[in-house]
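Got a structure for you, questions after.
The complex appears here without one of its protein chains, the remainder shown in place.
Labels for the chains are A and B, by order of writing; each one numbers its residues from 1.
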Amino acid sequence: MHPAPSIIFFTVFSGLGFGMLAFLGLGKPDVSGFTAFIFFAIAYALAVGGLISSTFHLGNPQRALKAFSQWRTSWLSREGCLAVATLIVMGLYAIGVIFFNTRIGLLGLLGAILCVCTVLGTSMIYTQIKTVPRWHHWTTPLVFLSYALTGGAFLTGQVQVAAAGLVTIGVLQILAWVIGDKRFAGSGSTIESATGLGTIGKTRMFEAPHSAKNYLMKEMVHVVGRKHARNLRIIGLVLLSLLPWALLMFFPFSHLLALVAILAHIAGALTTRWLFFAEAEHTVGLYYGQRG
Amino acid sequence: MNQPVINLSPKVSDEVRKTTCYMCACRCGINVHMKDGKVAYIEGNKDHPVNQGVLCAKGSAGIMQHNAPSRLRAPMKRVGPRGSGEFEEITWEEAYDIAVGILEPVRRDNPEKLAFFTGRDQSQSFTSLWAQGFGTPNYAAHGGFCSVNMAAAGIYTMGGAFWEFGQPDWDRTKMVMIFGVAEDHDSNPIKMGLGKVKARGAKVYGVNPIRSGYNAVADEWVGITPGTDGLFILSLVHELFKAGKIDLHYLAQWTNAPVLVNGDEKSEDFGLLMRDKDNKLMVIDRATGKPAAFDKKGVKPDLAGSQRVKGVTHRSVFQHMAEKYLDPQYAPEAVAAKTGITADRIKRIAAELADVAFNQAIEVKQTWTDFRGETHDKFVGRPVSFHSMRGISAHANGFQTCRALHMLQIILGTVETPGGMRFKPPYPKPPEAHPKPHCKVTPGEALDGPHLGFTHGPDDLALKEDGSPARIDKAFTWENPMSSHGMMHMVISNAHAGVPYKIDTLFMYMANMSWNSSMNTRGVIDMLTDKDENGDYVIPNIIYSDAYSSEMVSYADLILPDTTYLERHDCISLLDRPICEADAVADAIRWPVVEPDRDVKGFQSALCDLGARLGLPGFVNEDGSQKYQDYADYITNHIRRPGVGPLAGFRGNGDEHGRGESNPGQLDAYIDNGGFWMEHVPEDAAFFKPWNMNYQDWAVKKSFFDKPMPYLFNLYLEPMRRFQLAAEGHGTRQPPDHLRERIKETMDPLPIWYSNEEDNKADEYPITALTQRPMAMYHSWGSQNAWLRQIHGHNPLYVPTKIWEENGFKEGDWAKVTSPHGEITVPVAHQAALNENTIWTWNAIGKRKGAWALEEDAPETTKGFLLNHLIHELLPPKGDGLRWSNSDPITGQAAWFDLKVRVEKAATPADVQTQPNIPAQKSPVGKGPENLTWKLGQ
Partner (left out) sequence: MTTLPAQTEKKLGLVIDLDTCVGCHACVVSCKGWNTENYGAALSDQNAYGKDPSGTFLNRVHSYEVQPETGAAQTIHFPKSCLHCEDAPCVTVCPTGASYKRVEDGIVLVNESDCIGCGLCAWACPYGARELDQAEGVMKKCTLCVDRIYNENLPEEDRQPACVRTCPAGARHFGDLGDETSDVSQLVKERGGFDLMPEQGTKPVNKYLPPRPKDEQIDILAPLLEPVAAEPTGFLGWLDKTLEKL
């Protein structure tokens, strides 16, 4: 799949924002006034910024409101509804915390649950896509959730949770890769099943339908070199998990160090998210001679 | 459910205008849907005889051609050096003044100094009239570099070939064999026909080195080695003879197989057919055992006949055939290695042909009378049919190969029978019904007759009194005595060399000679731009007409901009290249469904103007005034023979068809009728047309000819024997000595096969390189079409598995392809379903930078390429001090498909562009828009 920057930013930063909000909803850290304002401002900037980023992916963003209508069937619609609901609930909660120094625990809990649901909603947009076997698996929501919560913990200064999260994230990410690498072959879709020509013999693409590229090829037939992908996986994993974990565990805490760790983590998340898309193979590639 | 309400019956268009397509040469009927006076959508015309509603990719993309940014805008005068593309737009008056200034002195002093060649012209009966009026012998269209072998072999052998001449009886045939079918000749009818055959579950054989297109759907693919089709066919003939699976009755009745051949070696007529005192072909009558005229009532021509006169035995053609084709050199085992087809398979195919022709014969009940006066109560059909075009034509042995294919059809008794191959009116026509070539030049006057035609012996050659060629292309000379369509591919190189003489002006139409329509493209570019010691161009004047900014435009001095096909009048005439069907005679028109929005003019209308300004006979009235105001005027009012004009329909008062006076309302009548006229062949005239008097009488009524002319199929082609006799020393017109042996060898009056390998250095260059035309592109035209160029914007070189593996090729690799003449470096792709000694690519995708209003980095210019750089108009030197033409020695047909090459892996070129890469020409029309959203209605 085409690793569109808008979507990578959307998933990474909205995840971070909602992860952060979840912790804030649970009162971690228990802040108020201007400090709370800063925390909430960062969280909202990430969540809303991520959501706005996603609209850059749209052909007609001015109609984006229509996307709230189909929550009964569409995960994208659900995600949108959940995100808005979360932002409203957490907004009310934040007003209490910032301006009235009042933490309505139940509202915060509800908001935190909604945050988790929103991130799950985001992940389900991809998980539901059966045509991309790598995504269509339980590892996807777990990975998304672990990214959001780890990042949220990190950004809200929950060092212990973050450290545990960084380990979890690394393990889950490796698991997702190992399983994901076998998903397409295991899906049963082949060029022979795609064309129905397998009864005659071994099939391969002879000529693409057009010599010119098209939307499908640009969007869904993205090919990333195997060596390139392996290197990126290592870099991504180090930045995402190993390096920040080491910085948290083996060095005395300092804000500068924490900042470095967070930035490394975010850079790692962007890298692995890039791979999440770039390595995802869509069945339509079969028609274009990929995996032929 | 709460579904949106949509309009299921939107208005389709304001109006439908019906005209004829020109996105290729197929000439389908189209419905042009108009909105606000503009072209909105194009679809096939359901009533039209050619396409019956269907339309190919090209036709459906017509709107993008009509609106192409590459369209020329006004007449232009060259202001930069030739090839630069620097022009200045001028008025038509200025353009005519320049043209007259060039042409008037030529006509006055020596009309042969004008070479007028019209490429993919569909108005040859008009353009040739203009050239005749001018008085130059140098006129032809593109047939010589296309498929003259097929056309000429068909007409000489049986009165017609394929495509415009005939087609398989798609509705009845039980087995179709297609040989080397280029995917556009003729485009839609073949697809429709194959579709019908497939729907019935009948069998399709594809004989072609490449399994694509029609050959992909063939039930059996015979991946033959290029250039060996003739050998394969003669092996089938051998097997059929050996097994006696030949239609003896058919051969005896309708062909010259029973005609006696003069066997007197000492005679001047040795090898010619015997004639009686009335000059009629002579057969032995099996009833009496005596010689008789072939057409005598009640005669039973004897295939085994022979006559002994003065100690010399004159045997029938059939006996000569039996002797020739039973020879073991044609046994399947003997030809298997050369053709790449196993002996078993050849035998199996022969058996299948025999089975379908003889065991599965069909009958159509119908009373009809043959030319001998005998009445029959049925048409017996042998439901095996064939179709073939360029693939077997474009070889130096193509004429004989096409003859062999026609002979195969004839010995199976399939031609003009139900389920076999059927002629389309106005064909069949025997070669004698066509004109002979004319070349007598008189300064200031018209030529003595039509330029092109059919030679029947040395007397008909186009030679000057000193024996030198009369024509610039050397057509109808000893080098290629039966070059019926002329030899457009030789014009520029001969004119540049000044051989046989120098010319003053090259005047061309719709022929991309500086690019994909020439062999040796780079060389031709140099010839067009070469200057003499005085600094003048060696070819002094070049006038060119085209609708688009092609590569050729940049090499002309004066450009006459043509219209698009939707802006013009045209006639698809029975006098020209007709569009009839086996069951119907038809002709059609084009008319301006939109008026040009630029200062352009249909080329034919421009010729009417120019002809009048030059005072050409046929183009001025007695008082010297302009005879035809434009082409539409000519179409309506020109009279070719009494009662016969360009269009056969709606003559007289509009109710006469075939013959009748000019009708001023004729074009309107065509428009009202959907752009065409059609009349069905009567049922009793539907088959056996060459011998069926019901057909012959109807054909006279419809003006195809002026008196019935039944004839015999020429299995034995006597004109060829006449040329051989000359080569053997008989007669007064004698070939030059260096050509004698070749004429004797190649001009066998019975079909033969000879190899082209040695001439093309196959020992050093063992691989044949071919091109095929994609179904969604026509020549160079497709690249300017925003839709079609997405389908074929560049072309890889397809390589068979053996060569792919030998070279260790991988996807994305490049190869250097070398021929005796040159080399190219191009991207490769793998194809398994390909003859193992053949490589190929799509034709004419590669473009010169700056042409066709494309951006200079368009894939057509960076990744597209031409094979033309590897092909020379002359064969590689043989060491005899002569350079022989790379053409068929009989017809002069360009031997495109004899190209032999070597292939090796190459590094990707530094600029990642195909090599050679010719520098850009300046676009005289600018560049196209970046994005298109083409919609008229909302």
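Worth pointing out:
Just so we're on the same page, a residue touches a chain if its C-beta (ideal position, glycine included) is under 8 Å from a C-beta of that chain, and two chains touch if they have at least 3 such contacts.
Predicted model, so just to flag it, every value in this text is computed and none were measured.
Interchain touches from the omitted chain, evaluated on the whole complex, reach A, B. Of the options A:His210, A:Arg233 or A:Arg291, the residue whose C-beta touches the omitted chain is A:His210. Listed residues B:Glu239, B:Glu718 or B:Asp813: the one in touch with the omitted chain is B:Glu239.
For the chain missing from the display, the contacting residue among B:Arg348, B:Lys464, B:Arg522 or B:Arg640 is B:Arg348, taking the whole complex into account. The omitted chain makes contact with chain B at the following residues, 1-4, 6-12, 33, 35, 40-44, 46, 51, 53-61, 63, 69, 183, 187-188, 191-192, 194-196, 198-199, 201, 211-221, 223, 239, 241-245, 248-249, 252, 286, 302-304, 318-319, 322-323, 326-327, 344-345, 347-348, 350-352, 354-355, 359, 775-776, 784, 786-791, 793, 831-833, 853-855, 857-859, 927-937. With the whole complex as reference, residues 1, 57-61, 63-64, 66-70, 72-77, 80, 125, 128-132, 187-189, 191, 193-197, 199-210, 212-216, 218-220, 282-284, 287-288 of chain A touch the missing chain.
By our rule, only the chains that are shown with their structure count from here on.
Listed in rising order, the residues of chain B touching chain A in the complex are 789-795, 829, 831, 859. Put simply, chain A touches chain B in their complex at residues 206-207, 209-212.
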